[in-house]
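With one protein chain withheld, the remaining protein chains of the complex are depicted in position.
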Amino acid sequence: MATITAPLDRPLEGKRPHINEYLRWSVDHKIIGVQYMVTALFFFIVGGALAMMIRAELLTPALDVAASGQQFNTIFSMHGTIMIFGWIIPMMAGFGNYFVPLQLGAKDMAFPWLNAFAFWLIPPAGMLLILSWFIGPIEAGWTAYPPLSTLFSGDGQTLAALSLHLLGISSILGAINFIVTIKNMRPPGMGYFQMPLFTWTILATALIIVLATPFLAGALTLLILDRIGGTKFFDAANGGDVLLWQNVFWFYSHPAVYIMVLPGMGILSEVLAVHSRKSIFGYKLVALSSLGIALIGFTVWAHHMFTSLTPELRIPFMITSMIIAVPTGIKVFSWLATIWMGKIRFTAAMLFGLGFLSMFVIGGISGVMLATLPFDIHVHDTYFVVSHLHFVLFGGAVFAIYAGIYHWFPKVTGRMLDERLGRLHFFITYVSFFLTFFPMNFAGMLGMPRRVAVYDPKFQTLNVIISIAGFVLGVSTFILFYNMFDSLRHGKKASANPWRALTLEWATSSPPPSTNFIEDPVPMSDPYGYGTTEAEAYLYGQEQQFGPLKPAHFEAALLAAASDDSDPLPEGAGD
Amino acid sequence: MAEDEMTQAENEISDAENVNEEAAAPVDETAHEIAHAHIPSDTTDVLGITLPFPIYTAVFVILAVLTVIEVVVGTGSSGAVIAIILAAIAFGKAYLVVSYYMHLRTDNRLFTYTLVFPLIVGILGILWLILVAPEAGGVE
Partner (left out) sequence: MAQLVETHGHTHDHESPQAKAENLKFAMWLYLASEVIIFSILIAAFAIFRVRQPEMVDEAREALSISFVSVNTFVLLASSWAMVMGLLAIQKGNNESMVRWIGLTGVLGLTFVLLQLVEYQELRHEGIALYSETAGRFGQRFYPLTAFHGAHVIVGVIWAFIVMFKGIKRQYSPTNYIGIEIFGLYWHFVDVVWIILFTMIYLI
């Protein structure tokens, strides 16, 4: 059955909302999505500045940049907390907010008011978090293990805990909204297995959030009581149990890894399919593997406690931790098979997609290494772990966010990002990222502990390499920021569907009108059916109806008549 | 008097229809649910006897009686068997409230899963935490 979408009855000229719209309460999911993303990018800069301070401190084995070891503790604690709770999770929520309703062809989320409310919990939470720096810094790492967090950290720890409470409520409310939206707002013709994969991963993520985040809330409640109520839940000297915190914290925080990475995997599926003009290989398995990851993700938490857990309980967690590599592996092989023999366009989005793929595999492999009990005992609490988590969260989640930004910026703003700058950004980021985090593996295996400001001088060479690469990595971020600011004003105009994609967010103008679609869009029976006659007819129809798709560089052979515009991709991009 | 004489048997049937949480058809089911909005009658049939109050009242009476039984059983005696009996009664009461007052008996089956899955996760979590908790809590 042919399902040619006729989404619009007027020229594809979108109008960007006025800047003031973003500064006040709004129930439009597109406004809220941008609010999330801009807030998250702000935290990215803050967290990044802290990372630069960490690397500056570690240039030499002695304490020099930080005023004291305590201050260094605070710097890396804030870095971790802000990057996880202020940057990655809200950023993914931003993508979800903006694109899930669009991909479903819906006008808005199921509960617009709740959506706005969930967002507006973030600014006060962020303020509390930053305020904690000034009233008694947190020193316990983002994991906030007691007794560090109860007996040693300053009052800021209490503020940080309150802040995380707010962020937790925000993400639970957001997740409920996503689940209801995805269940009930799909258009006719879109079953669960016709949904775009990004929406699938947001669904899996939302399920994790609803079930896992309350664990953190419970643990934080006990922590706050210990700090200000005088209870001794975590005070071993008074009958408390520090492992109670570790268990409950990781009940939440291992699944939270998937909260951060799963949406990135969804973005990757979109980007790889669109930019290599291929259908997703094994769509159903990829979709279901998200649920698999969500489910198994709840059974592995104690691999973070290999050194503190009763010895005989460790082996089961070693096994489950390895099993979770299976659904992840399904995704990786699906991505490889998807780009295999594809008509690959090396756009910035695609490059970051491939960057994710390569770096995430490294992170995945070091993850399996860490899941191996004997090896974990050896590298436990060393830079090996730091390397692993950054390969997963930066090489994975952040690269995916970059890919998503390059992919969807035209939809959100109506302007193309500069591809040349985008590629420059990619190459510098990719190389400096690798040089920053890969040598950490060596440092770790040689025994350099994490979370120290003063280290054995024999590690200095490695640390200098890491720090210099780290600074380059930090600076490379500004290429993206410059690109975004500049392209907002001077970027090439983007038409409705610059990448010639088939999912519904591209079936409306860029940026979309406030009602998203002028008339109800009809989804393709296969959202990734590139190369099928259905897809060709759809893209041709879009072209016929609304004039040439700008910029015209995809499938030039098919749409030869339409290619009048200059190609924004310098070389190797046109056919 | 009785707007909706939906008997037990009919409930079973509408339940069976709702089991079908088909991936592709969530919305149709929504409409279906609403069409069968479940309003109990003003009387309750138990073993062929018609009692002059709605099922909700009958459930309340049962809950109250169970609570009295619990208190009688629970005060004074203790031990593993007693604990299991008490837990069973408590879960029975919870089941009554959830299935009758919160309408899970007749409502969308998905809601049942939405409750049961976290319940399993939560109970397993509690059991784990009890299992790994230190004996007699550290230094006295």
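Every chain is named by a letter (A and B) in the order it is written, and numbering of its residues begins at 1.
Here is the rule we go by: a residue touches a chain if its C-beta (ideal position, glycine included) is under 8 Å from a C-beta of that chain, and two chains touch if they have at least 3 such contacts.
Keep in mind the model is a prediction, meaning the values are calculated, not measured.
Q: Would you list the chains present here that the left-out chain is in contact with?
A: Displayed chains contacted by the hidden chain, ordered by label: A, B.
Q: For the full complex, which residue in A:27, A:176 or A:424 touches the chain that was left out?
A: If we include the chain that is not displayed, A:176 is the one touching it.
Q: Out of A:102, A:248 or A:348, point to the residue that touches the absent chain in the complete complex.
A: A:248
Q: Among A:217, A:344, A:472 or A:488, which residue is in touch with the absent chain?
A: A:217
Q: What is the set of subunit B residues that contact the non-displayed chain in the whole complex?
A: Looking at subunit B, the ones touching the missing chain are residues 3, 24-25, 27-28, 30-31, 33-34, 37, 39-40, 54, 56-57, 59-60, 63-64, 67-68, 70-71, 73-75, 82-83, 86-87, 89-91, 93-94, 97-98, 100-102, 107-108, 110-111, 114-115, 117-119, 121-123, 125-126, 129-130, 133-137.
Q: For subunit A, which residues touch the unseen chain?
A: Residues of subunit A in contact with the hidden chain: 1, 3, 106-107, 110-111, 114, 172, 175-177, 179-180, 183-185, 188-189, 191, 193-194, 210-215, 217-219, 221-222, 225, 229-233, 238-239, 241, 244, 248, 520, 525-526.
Quick note on the criterion: only the chains that are shown with their structure count from here on.
Q: From the mean C-alpha coordinate of subunit A to that of subunit B, what's the distance rounded to whole Å?
A: 39
Q: Please give the residue numbers of subunit B that touch subunit A in the complex, ascending.
A: 23-27, 30, 110, 117-118, 121, 125, 128-129, 132-134, 137-140
Q: With touch defined as at the start, can you tell me which subunit A residues reach subunit B in the complex?
A: For this pair, the touching residues of subunit A are 183-184, 186, 191-193, 210-211, 215, 236-241, 243-244, 247-248, 251, 298, 309-310, 313.
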